[in-house]
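This part shows subunit A:
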Amino acid sequence: MTATRPGAAPLRPLLQATDVSMRFGGVKAVDSVNFTLGEVELRCLIGPNGAGKSTFFKMLTGQLKPSSGQIRLRDADITGAHPHEIARAGVGIKTQVPNVFNALTVRENVFIGAARRTSVKRADAIVDEMLVRLRLTSIASLAVGQLAHGQRQWVEIATVLAGEPELVLLDEPAAGMTQDEVHRTAELIGEINKTHALIVVEHDMPFIRLIAKTVTVFNQGRILMEDDVGRVLADQRVRDVYLGKQAA
Partner candidate 1 sequence: MDLTGLVAFNVVTGIATLFLITIGLGVIYGMMRIINLAHGEFMMLGAYTAVTAVDHGVNIWVALLVLPPLVVGLIGLAVERTVIRFLYGRMMDTMLATWGISLGLIGLVTTLFGNVVKAVPTPVGSFEIGRYGASLFNLVLIGTALVAIVALLGLLRFTKFGLVLRATMQNARMAAALGVSPGTIYMATFALGSALAGLAGGVLAPISGVSPDMGAAYIARAFITVLGGGPAIVTGTGLASGLFGFIDELVSFQTSPVIGDVALLCAAVLLIRVLPQGITGRFLRRSL
Partner candidate 2 sequence: MTPVHLSARRRSGLSFLAVVGAGLAILFGAPHLVGTYGLVQLTLFAAVAIFALSQGFVWGFAGIMSFGQAAFLGLGAYAYAVAAIDMGDSTVPVLISVAVPMLFAAALGYFMFYGRISDAYIGVITLTVSVILFQLTNATSGSQYHIGQAELGGFNGMPSVPPINVPGMPDDQLDQTGIWYVAMGSLVVVYAFLRALLASRFGRVVVAIRENETRAQLIGYDPRLYKLLSFTVSAGIAGLAGCIYVNWGGFISPTVFALSMSAQVIIFVLVGGLGTLLGPILGAVLIQGLINAAGGQSAVDPNLGLGIILVAFVLLIPQGLLPTARALLARAGSRKEPARAAAETARPLAAQPLAPETRR
């Protein structure tokens, strides 16, 4: 232990991306992004289509290997690791398009999420708990392929949470949901955030207002600004970006 002194470095961050870039041919989809997320922090990412949010997520989960830069999860360097290795390190993601096991039942889907870390018996207990928490018990034995879009999103979230990740990435969790479901999702995010860190990508501004504390704005592969939700949403540059004007 070193002696504490005033102005010491803050706590070690949960996730730290340093100078991360992704080039596709001549196009820079993500350009030298620096991004830090603390333990149990909730962060929202916004930005127009093509701003690089999804590409950034794919690098965080190992689906894309960054062209340059480094990504650290606590002390571990996860840059370019396989997706399953990153998932084991504690990163779970709900992807933009519902990504579930269509032919399996709801229960089986969640079981697959739970069973990686624990015994079958414990996994069954986690599944039961997760089904109740996400209000999926009544449809537990239906094949996921038959469900409505919003329900499938929740099955996916339940599957991800069942693996007890440290960091949860949600790519447009409210898209295609009814008003009711959106509210329920916002509540759920608050609940998850009591124990987990989250990064949420969303376009729905009312939803962002509902859940966000700090917001990071992506534009053209770079971080345009990062600030408190109120200040971000009031910012002229952010409005311009969303209206399609060139940011100054």
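Things worth noting here:
Just so it is clear, a contact is a pair of C-beta atoms (placed from the backbone, for glycine too) under 8 Å apart; a residue touches a chain by one contact, two chains touch by 3 or more; residues count from 1.
For anyone wondering why these and not others, all candidates are chains of the complex that A comes from, given by their letters.
None of the values given here were measured: they were computed from a predicted structure.
Candidate 2 is the one that touches subunit A in this complex, out of the options 1 or 2. Residues 49, 61, 63, 82-84, 87-88, 92-93, 95-105, 107-109, 111-113, 115-117, 120, 123, 128, 137-138, 140-143, 145-146, 156, 159-160, 163, 175-176 of subunit A touch candidate 2 in their complex.
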